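Before any comments, here is the structure.
All protein chains but one are shown at their positions in the complex.
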Amino acid sequence: MGSKLPIFPEQASTLAPDVDHLALFLLVVAAFFTVLIFTAIFYFAIRYRRRSDRELPHVQHGGMALEIVWSVIPFGITMVMFGWGASLYYKESRPPDNAIPIYVVAKQWMWKIEHMEGQREINELHVPLGRAVKLTMTSEDVIHSFFVPAFRTKQDVVPGKYSTLWFQSTKPGKYHLFCAEYCGNRHSGMIGWIYVMEPQDYQNWLSGGAPAASLSEGGEKLFTSLACANCHKADGTGRCPSLVGLFGKTVQLADGNKVVADEAYIRESILQPAAQVVAGYQPVMPTFQGLVTEDGVLQLVEYIKSLGETPEDKTRASGTLGERH
Amino acid sequence: MTEHVDSVKTYVLVFAALIFLTVATTAVAFVDLGPFSVVMALAIAVCKMLLVALFFMHVRHSTRLTRLVVLGGLLWLAILLLLTMGDMMSRGWVGVPGR
Amino acid sequence: MASEAHAPAESLALREQFETEAQQKDASTLGMWIFLITEVMFFGGLFLAYMVYRRLYPDIFAIASSSLNVYIGAANTVVLLCSSLTMVLAVRAAQLGRTRAIVLFLVLTLLLGGVFLGVKAYEWNEKFVEHHIPGPSFHFEGLGPDQQGHAQLFFSLYFAMTGLHALHMVIGAGLLAMLIWQARRGRFTAEYMTPVDLIGLYWHFVDIIWIFLFPLLYLIDRHLKQP
Partner (left out) sequence: MITAAVQEREHYLNQSYGLKSWLLTKDHKRIGLLYLFTITLFFFVGGAFATMIRVELLTPGGNFVSSDTYNKLFTMHGVAMIFFFLIPSIPASLGNFFLPMMIGARDLAFPRINLLSWYLLVVGGLFALFAMLAGGVDTGWTFYTPYSTTYSNSWVIATAIGIFIAGFSSILTGLNFIVTVHRMRAPGMTWMRMPLFVWSTYATSLIQVLGTPVLAVTIILLFCERFFHIGIFDPKLGGDPVLFQHMFWFYSHPAVYIMVLPAMGIISEVVSVFSRKPVFGYRVVAYASMAIAVLGFLVWGHHLFVATQSVYAGLVFSFLSYFVAIPSAIKVFNWTATLYKGSISFATPMLYAFGFIGLFTIGGLTGLFLAALGFDVHVTDTYFVVAHFHYIMVGGTIMAYLAGLHYWWPKMTGRMYPEAWARLSALVIFLGFNLTFFPQFILGYLGMPRRYHVYPDEFQVLHVLSTAGASVLAAGYLMPMIYFVWSLRYGQVAGSNPWGAAGLEWQTASPPPVHNFDEMPVVTHEAYDYASVIGEEIQVG
């Protein structure tokens, strides 16, 4: 086992080759300058070594032309690095519209993963090959970080808010999932596996076992048991705004601002209802902080998302982040 | 050594201005200026700061080095505030939670 | 003003690492200004936290702020400004070498500083009675349970900022007491009054911090809700 000496990590996502190309460019530049400096030092040190204790070299003061050359050229090169790295980063931060949404709740020291269809996993994540997957993540306690080296991607998972990470796998297999942000005693035990499966196998896996209920069905149950519908009436006659078709829309708030109803907004509205009140309504909703777990909030969010879709859409497992700029 | 001694009158006038500005900032806080109420409050506070620094702390008689130190300090404060607020304000611009 | 005779105490005031008294005074003044800049950055961190949370929770900050007594705050601002005036007059007296005036103005400054701290203590006590001390027993009337945390953030910042400001006042008061003692013994002359000058700078700086704390903590959107 211990005899392996790997140098390159596996490439298993669409992003991985891009990152590796950038890494190669950086490596070539770094190697060039390292060799340049080392060679110059060795050569000068030997060529101009001191031959007598009394010798005194001729003084030459600096040359402005040289100074300009060796600041401007490296600056140009670094700007290429910046542009390249930035475009990759921008790409990494915007999940494609058709990405499969999956939810992740991190806690000391495990990853809890919930699929739209209701499957739950711990420290394992099964995804279909070749489909973009979007993870919406939060933490129940401290900061964690979702890191899959084979996908070359990583995102901190912060308590109190959602963060997003996406990837599209390119190779079936089993890949490491690490927690990369130090999170306490068993930080190094907070690891797991990503299983990238052929689409057919993935379907089998999804239908295997007997999930209790899909995420939005779980949310519906919570919605009923918490009596949300008493105020949030579907026809808009309740004391609170109707939630049908809410997700992804721009909402006019009482304080004059506008906000897009995304996952973070819905989460905040459940936990801190008075923070962003919709125009025309009173801040009468009580908080559900402490009454609903982070998992429960995710289920409610998914249920509210499902309210905006026609029945046909509802069966299709797809992201609903359509109308984003 | 050129020690500059200001007259008592100067100090009392500056003091009166400071009192006036304190009353003004309190009064103006009760007026609805929308987003400008913060601007107004800070503008008055900056005026008061300038009065105290220039007259009471004798910055107007001080060396260029002292002025440089003061400006440098304020510049660094601005770096701290602006770059951090830059992050806070631009969160959510791409419309993806946590980005 | 340099016409007064050179007192022997004055040449004793020159420390061995310096060449001249002017160099020593310059060095001390520069040192004090740099120290004040570190103080700016120190309070800067608090102002940053304040800006971030006020931007996140503007309404709660306005409501929480309106529970502070604006008139007491304004009156205390005036007290502090008065102490700055007496401080600068003490410095002026020192520049002119008037020992008795130095002592008088320093004592006045110390008294006004004491008044400020007394009023501050009264206000804190009021907060304590109202359960506005951040912590497990924090409760702010009229806000839902989900907003208690945001109001608590305001009061955490309120206590951190006014508390550290008051700590600086206490240190300043200690320095003033030391100055008064030295001034009474005739330490300061028109030629050697650096300590009075420097502690004056410190006192004015603490005043400036309050000049910003007052509108930021007491005067958020007062028009929304009368206290």
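To keep things simple, chains are lettered A, B and C as they appear, and every chain counts its residues starting from 1.
The working rule: contacts are C-beta pairs under 8 Å (C-beta built on N, C-alpha and C of every residue); 3 or more make two chains touch, one makes a residue touch a chain.
This structure is a prediction, so every number in the text was calculated from the model and none was measured.
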Point to revise | Interface partners of the hidden chain - shown chains only, full complex considered | key: A, B, C
**Study point:** Chain not shown: contacting residue from A:G184, A:P199 or A:G236
**Key:** A:G184
Revision key, fill the gap. Per the whole complex, from C:R92, C:H150 or C:R222 the residue touching the absent chain is C:H150
Practice item. Quick one: say which of A:P96, A:P149 or A:P283 touches the chain that got left out. Key: A:P149
Study note, to complete from the structure: Interface residues of chain B toward the undisplayed chain are 65, 72-73, 76, 79-80, 83-84, 86-88, 90-94, 98-99
Exercise for review: Mind listing the chain C residues that contact the chain we can't see here?
Suggested key: 15-19, 23, 26-27, 30-31, 34-35, 37-46, 48-49, 52-53, 56-57, 134-136, 149-150, 152-153, 155-157, 159-160, 164
Practice item. For the chain that got dropped from the picture, name the residues of chain A it touches. Key: 1-9, 18-19, 22-23, 26, 29-30, 33-34, 37-38, 40-41, 44-45, 47-63, 66-67, 70-71, 74-75, 78-79, 81-82, 84-93, 108, 141-143, 145, 147, 149-150, 152-156, 158-161, 163, 176, 178-189, 191, 272
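To be clear about the criterion, only the chains that are shown with their structure count from here on.
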Review point. When you draw the chains as points and link the ones that touch, which shape shows up: line, ring, star, complete, or other?
Key: complete
Point to revise | Euclidean distance of C-alpha centroids - chain B vs chain C, Å | key: 15
Revision key, fill the gap. Chain-centre distance (mean CA atoms) for chain A and chain C, in whole Å, is 46
Exercise for review: Between chain A and chain B, tell me the centre distance in angstrom, where each centre is the average of that chain's C-alpha atoms.
Suggested key: 40
Review point. So which bits of chain B are touching at least two other chains?
Key: none
Review point. Tell me, which residues of chain A touch at least two other chains?
Key: none
Practice item. Under the touch definition given earlier, write down the residues of chain A that touch chain C in their complex. Key: 255, 271-275, 283, 286-287, 289
Check your understanding: Within the complex, which stretch of chain C touches chain A?
Key -> 57-59, 143-147, 150
Check your understanding: What part of chain A is in contact with chain B in the complex they form?
Key -> 93-95, 136-137, 155, 158, 161-164, 260, 262-264, 321, 324-325
